[in-house]
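All protein chains but one are shown at their positions in the complex.
Note that the chains take the letters A and B in the order they are written out, and that residue 1 is the start of every chain.
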Amino acid sequence: MTQKEGLSKAIMQSSNRLIEVDNLRVQFHIPQGIVRAVDGVSFDINRGQSLGVVGESGCGKSVTALALMLLHPQPEAKIATGKIVYHRQEPPPVEITSLDIYGKDIRDIRGKEIAMIFQEPMTSLSPVYTIGQQIVEAIRLHQDLDKKQARDLATEMLDQVKISAPKQRVDEYPHQLSGGMRQRAMIALALSCKPSLLIADEPTTALDVTIEAQILALIKELQRKFGMSLMIITHDLGVVGEMADEVIVMYVGKIVEKASTKELFDNPLHPYTRALFRSLPKIGDRQRLQSIPGSVPSPYQLPRGCSFQGRCEEMLDECREKAPPPCHVDGDHLVYCWRYYKTAESSG
Amino acid sequence: MDRDIQIGSKETSDEYTALTPRQLMWKKFLKHRVGVVATCIIIILYITIIFAEFFAPYDKTTTNMDYLSAPPCRVRLFDSEGRFHIRPFVYRRTGARDPKTLRFVYKDNVNKKDFIKLFVHGDEYKLFGLLNSDVHFFGVEEGTVFLLGTDERGRDLLSRMIFGGRISLSIGVIGVAIIVFLGSLIGTISGYYGGWIDNVIQRLIEILRTIPQIALWMALAAALPPTLPSTYVYLGIVIILGLIGWTGLAREVRGKVLAIRGSDFVYAAEVAGASSSRIIFKHLIPNISSHIIVTATLSIPVMIIGESSLSFLGLGIKPPMTSWGLLLNQVREVQVLKHFPWLLLPALFIVVSVLCFNFMGDALRDVIDPYSK
Partner (left out) sequence: MGMLTYILRRILLAIPLIILISILCFIIIQLPPGDYISSYRAMVAARGGWVKDEVLNMLRERYGLDQPVYVQYWKWVSGFPRGDFGIAMSVSNTPVRELLRERLPLTLILNFLAFLFTMSVAIPIGVFSSTHKYSLSDYILTFIAFLGISIPGFVLALVVIFMSVFVFGSTYIGNLFSQEFIGAPWSWLKLLDFLKHLPAPIVAIGVAGFCNSMRIMRGNMLDVLGQQYIQTARAKGLLEKIVIRRHALRIAINPIISRVGVYLPEILATEMLVSIVLNLPTIGPLFYQSLLAQDMYLAGTILLIIAFLLVIGNLLADIFLAWSDPRIRFD
């Protein structure tokens, strides 16, 4: 694109920007050593946009999400460096990383402006309070409503997430509901204060496939209805294809590729991404399933250079020496791989 | 557990170091400094009581009319003129009755030094009923060394405590052996067969657990005929402790058996036609044996405390045998506490050994069954 187009796009994007993450590093201090769970991650989420985060277990995607709300586990996890900036409707933007973890500022944001739903609906809701009580707790924390109004709002939210008989459900306990209904209740809870960003950490991994489809459709519909941004974390490329506008692929604490969903699916660049796509079974394809050789390196002994070395089919000498920088291929498509460094350089 | 297989490390060499589970557990146990210290203390205690006749400076029944209710003697390295002696010594003491309080008071005679030596000749004894000897670990050639004082009959407290430890600590071990046997057997049967057997056994356990253990122990111990000789009382106490104490272990074992019973490898064995006893002995028990070891270790303190409580109340071990609890029986009067506080020392030994067993068992549990906490 021309410089002018690029500039106007950049201006448009900056006013649209909801979250900016810049070189975030989150480290766990445990007796065995320091684990670099998130190791220099940068990305943006725009208003009304969905960002998908893909990677295997342990790649740091959940920790990244938790860090956005300063919910990274205490006292082990610390944000070592990096900035997270949250742009409210009215300026000024809030630098989340500078806030006190237990302070009022971040607590005002949690639940009200940024909300999160988790993977296990079985254990995400407290077993000793009714669903209504738990939603009302969130409502009355951030909104100035009396008990009856809050309860009515809670019931209405349950209706929005398409739970049957919401007036009864509101007084029931979580263990009286099925997994799918519990997840709907979680969504109702998360959206009860109309947040600008919903973070969904593997929301359907623990659910049946049919329920999964319903929940995903519900999230998508509500996102549109409330004009929210969505950050959806998953290890399932199918979910990403369904839900996300943009995708980042993570491996061992780092981003390896970033692109729009269409671009990623059409043209995966990073060897890891390509291997992920290859390992998916395809209907009609009767070939042997391909797995990625080797295993994820131990978090206490990360190799020098690119983390994917040893498993990559297209390794170069540089891969053992230095970690690859981000390379722009084709506009917004970013890949962290030495293979594309030269081509990117040469194309300017 | 940390994986010992590293791939993609800086050396980029495919080095496989795999340690056996047993070696891994041993290494992990050694990291528990407190557990290791506790285990060493216990080993020292048991060695001392096994060779009690050797380690104790005196026989447990020797009375000393000249030293009734004597306080612990002070072991010195410097004498009254400030000279240093490498060999520790005690001053010879003479006792006299205080005319006002009518109690014995002891004064050091600074002119007579009795040096403490190792491997001295003392009271004769028969080690394990076989070897005759009179060599003791330490002692004095002339005079007396009562490191922990004497009781109202002039008997050396340290020696009596070492012999008493033999009873207290051995009851702990034997009692636990009974508990392990009964508990594992009943627990396994209950968990494996289920159905009405399980129900009956569970009712039985519930009945036994509703009543406080100490009350049952007391009642059963009191039912022992008063004329029973000392050794039979010892046996009786051990059996009583074990007979009431197995319920805890049985419940644990049953829980574990139930958990394992539903697993696929047991199902596979059944489908392959293995008999019940084969499944129990070859599949179930090896899997729960480590858990049993941990529970058993943690049950020893219960046995020790149980026997001490019973003997303290006069319902347990009878003279001429002695145990730590029985030694404390004399301290029930407040006046005794005030004037002869060293008689409370057996309590310290009880606490220390129980504490060590608890630490040891806790470390073991961490190593063997980290998920049980």
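As a convention for this text, a residue touches a chain if its C-beta (ideal position, glycine included) is under 8 Å from a C-beta of that chain, and two chains touch if they have at least 3 such contacts.
The shown structure was predicted, so the numbers you read here are calculated from the model rather than taken from an experiment.
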Query - Residue, one of B:P21, B:G82, B:G195 or B:P225, that touches the chain absent here - result: B:P225
**Report entry** From B:V75, B:L118 or B:A215, residue that would touch the chain that is not displayed
**Finding:** B:A215
Query raised in the report: Among A:D108, A:D152, A:D245 or A:E318, which one is in touch with the chain left out?
Result: A:D108
Requested in this report: Check each of A:K148, A:H175 or A:R286 against the chain that is not shown and name the one that touches it.
Outcome: A:H175
**Report entry** Those residues of chain B which, in the complete complex, touch the missing chain
**Finding:** 203, 206-216, 218-223, 225-226, 301, 305, 308-309, 312-315, 328, 331-332, 334, 337-338, 341, 344, 347, 350-351, 354-355, 358-359, 362, 373
Report summary line: It is residues of chain A that touch the chain not shown, namely 69, 71, 102, 106-112, 115-116, 118-120, 123-128, 137-138, 141-142, 173, 175-176, 186, 189
